[in-house]
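What you see is the complex with one protein chain gone and the rest in place.
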Amino acid sequence: MKRGLAIYAVFAYAFLHVPLLILAVFSFNASRFSVWQGFSLQWYRAVATDENLIESSLNSLIIAIVATAAATIIGTLAAYGLWKRGSAWLSGSLYLSLVTPEIVTGASLLALFQWIFRFAHLRLGMHTVILAHVGFSLAYVVVVVLARLRTFDPVLEEAALDLGATEFGAFWRVTLPYLAPAIAAAAMLALTVSIDDYVITSLVAGVDSQTLPMVIYAMARRGVNPALNAVSTLVVFGLGMLIMLSERLRRT
Amino acid sequence: MKLRNPFLAPTAILMAITMLAPLAIIVVYSLLTRGAYGGVELPWTIENFTRLWDPVYGVIFVRSFWIAAVATALCLVLGFPLAMFIARSGPRKNLYLSLVILPFWTSFLIRTYAWMFLLRDTGIVNSILQALRIIREPLPLLYNDGAVILGLVYGFLPFMVLPLYATLERLDPSLLEAAADLGARPWDTLVRVTLPLCAPGIRAGAILVFVPCLGTYLTSDLLGGSKTVLIGNLVQNQFTASRDWPFGASLSLALMAIAMVLLFAARRRGEELL
Partner (left out) sequence: MNRRTFLLGATATAVACSRGPRLNIFNWSDYVAPDTISNFEREFGLRVRYGTYESIPEMLAKVMSGNSGWDVIFPSAEYIQPMRDMGLLARLNHDWLPNLSNLDRQFQQPPWDPRLEWSVPYMHGATGIVYQKSLGWSPNAWSDLWDARLAGKLTMLDDPPEVFAACLKTLGYSLNSADPVQLKAAQQRAIAQKPLVRAYLNAEVRDQLVAGDVAAAQAWAVTAAQAIAAASERSDGVSVSKLAFSFPSEGFPRYADNVAILRESTRIEAAHRFIDYLLRPQVAAAIVETTHTAACNGAAQRFLPDALRSDPVLYPPAEILARGEWFAPQSAAGQRLRDRLWTEIKT
């Protein structure tokens, strides 16, 4: 069975990564169009000198990291709270945030913000984007962590309490380590959702908070643009390096 | 109840701001009339809801549900073995998990364009098939429902794999060994031991895939050639080109209501998603 799974995994990973390979190959294309016409680094040069792209990448990174951190922490706490003692309206609103189409979330958040801004002298900006991102990532975090919690035996916590731990101590030292893989998975999910979000972000972003997906969307709508290939290849390469590095560190 | 439990407080506040208040606004909008150039204005009306009974919209809803269901099923079938592989891979599991996520940190739009590039008549898939003489004429791989489903599966696979992994990872291999010792064949072990144990993960994954698939519009626009209207396209249209926010609001409320009904119908005691 293990061999079968491994073979299957190879095909599955190929399916996931082949488009990336295509993108990478064509990021070195000398021509602007989808016909290969020679090797060139011009698109990478274009990306490195594009101020817009760099600024928006930085914005995306900041937003994603802050929002993911906040959503993971708050969501984990919420999952735990819901597991201990449910809350119908909280579950309901988390459900709702999952089933609402992005355009609706975005448009209604925009309307809400604009209504609030009539009284408070604020504007759309990084803060509104981060708030929106935390909002829609929460449900994902809660779902993943809660799924893991369902397989956790409450007896373990009770045992800890019997042995003299405080409620929070039991949570911190017994439950949380058990949840670690799920929290990691949830954080990754939240990061993914945040870093690639276009619809909601484009609606609630302010003048100073253009993100990478917004810039990419604009470039991509005009047709194939190898500069985009260069961007995504760089992102994948950079992240791939990070992953390899963390794997190397883990082994030491 | 919400304030008594400190674990829930931050979430409660956030949900109130980012979910409930906007929801209230959506409900209010659905009862108003569209402004001439977007936005809303008085008078109050229920016209936006009576409009929903038009059979045109029924067809759209059904088609969207069908496509989302197929995509979800495929994600489950394709994602389960992968999740199992990762869960069993021992010390390397974080690496493999990251490799699943890695493609999704590039832009969804760019990845979709990459698929369009692959599936075109003059694209790589057709070129290879023709070179191998398997087909004579290029296959129409793009601009149909199949391409849309492919795009959806590709886009949402990690949303299925991650929750599955989270529950599979906890699965004690000795349980499976025990089943084998008792004479169960691998398939039986799968169906009667593994699947029930990771049912919460399956349900989580199914929700996380099915629901966004319902609201998708970019995929059907790009990979479907914009030839069919799904609910996502319809709603998107109302908020942008048609500038009919009230009707978009009532459409979304209908969609959300149906999705909520389905979600609650699929609940099991002690295994709720949320």
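As written, the chains take the letters A and B, and residue 1 is the first residue of each chain.
What we mean here is this: a contact is a pair of C-beta atoms (placed from the backbone, for glycine too) under 8 Å apart; a residue touches a chain by one contact, two chains touch by 3 or more.
Fair warning: this is a prediction, and the values are worked out from it, not measured in the lab.
Across A:Val47, A:Met219 or A:Val236, the single residue that touches the chain missing here is A:Met219.
In the complete complex, the hidden chain is touched by one of B:Phe108, B:Tyr143 or B:Phe210, namely B:Tyr143. Within the set A:Val10, A:Ala30, A:Leu58 or A:Leu156, the residue that contacts the chain not displayed is A:Leu58. With the whole complex as reference, residues 32-35, 52, 55, 58-59, 61-62, 65, 107, 110, 114, 117, 123-124, 202-203, 206-208, 210, 215, 217-219, 221-224 of chain A touch the missing chain. Interface residues of chain B with the unshown chain, by the touch rule above, are 34, 36-39, 56, 59-60, 120-122, 140, 142-143, 221-222, 224-229, 233-234, 237-244.
Note that only the chains that are shown with their structure count from here on.
By the touch criterion stated above, chain A contacts chain B in their complex at residues 1-2, 5-6, 8-9, 12-13, 15-20, 22-23, 26, 34, 74-75, 77-78, 80-82, 84-87, 89-91, 93-105, 107-109, 111-112, 115, 131-132, 134-136, 138-140, 142-144, 146-148, 150-151, 181-182, 184-186, 188-189, 191-192, 195-196, 198, 212-213, 216-217, 220, 224, 228-229, 231-232, 235-236, 239-240, 243, 246-247, 250-251. Interface residues of chain B facing chain A in the complex, by the touch rule stated above, are 1-2, 5-8, 10-12, 14-23, 25-26, 29, 78, 81-82, 84-86, 88, 91-92, 94-111, 113-115, 117-118, 124, 154, 157-159, 162-163, 165-167, 169-170, 186, 197, 200-201, 203-204, 207-208, 211, 214-215, 217, 231-232, 235-236, 239-240, 245, 248-249, 252, 255-256, 259-260, 263, 270-274.
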